[in-house]
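Shown here: the complex without one of its protein chains, the others still in place.
And then chain A:
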Amino acid sequence: MAYAYLFKYIIIGDTGVGKSCLLLQFTDKRFQPVHDLTIGVEFGARMITIDGKQIKLQIWDTAGQESFRSITRSYYRGAAGALLVYDITRRDTFNHLTTWLEDARQHSNSNMVIMLIGNKSDLESRREVKKEEGEAFAREHGLIFMETSAKTASNVEEAFINTAKEIYEKIQEGVFDINNEANGIKIGPQHPTTNSTLSGNQGGQQAGGGCC
């Protein structure tokens, strides 16, 4: 139950690209072909292990509809990671990536790790966007890239976990200030903190939150 870190993720991208399905596959390991349109934001959470440490991913799955954009933008702030999703069978969803990226960068912190995801890789016959194009876009904008299938679960775990690994590395490198929660990272209740004031607290109190 207890975790060393909590990372906040957002999932963004055009409507119908499979954001909610990716989340469901990751949290519940199942695929639901017909999904209600997401209103505003929905949530999912799962515990993963990186480097022997328990990390809780708290995932904010946003609505893709344009009309919800002004609301969902509010949720970007304080995310440590973002999954930017497009549909490999719909060229337009790929074309909109630049707008999504600008939006994300503008409304979140600069260190946010962004994973570009070309979803629906199982529909090879209907492919409109080549894998190379996705790779090129990711390289150009400094993103990690992966093609996934929420339906077959291919690469879904990897997409979420690799993003977490990247965030974790940034923490180790000191890029992220883990004491600033605007970065979307929270230290878990049992994690020994480096902050002297806080560790003082914990020494004297079994129930010390260990957070700040």
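Note that in this section a residue touches a chain if its C-beta (ideal position, glycine included) is under 8 Å from a C-beta of that chain, and two chains touch if they have at least 3 such contacts; residues count from 1.
Assume contacts and distances are computed from a predicted model.
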Chain not present in the shown complex, as UniProt names it (candidates "Inositol-1-monophosphatase", "UBC-like protein", "ABC transporter domain-containing protein" or "Family with sequence similarity 114 member A2"): "Family with sequence similarity 114 member A2"
Omitted-chain contact residue, chosen from A:W60, A:W100, A:F145 or A:F176: A:W60
Touch residues of chain A, complete complex, unshown partner: 1-2, 8, 36, 39-41, 43, 45, 58, 60, 67-68, 70-71, 74-75, 77-78, 181-184, 186, 188-190, 197, 201-202, 204-212
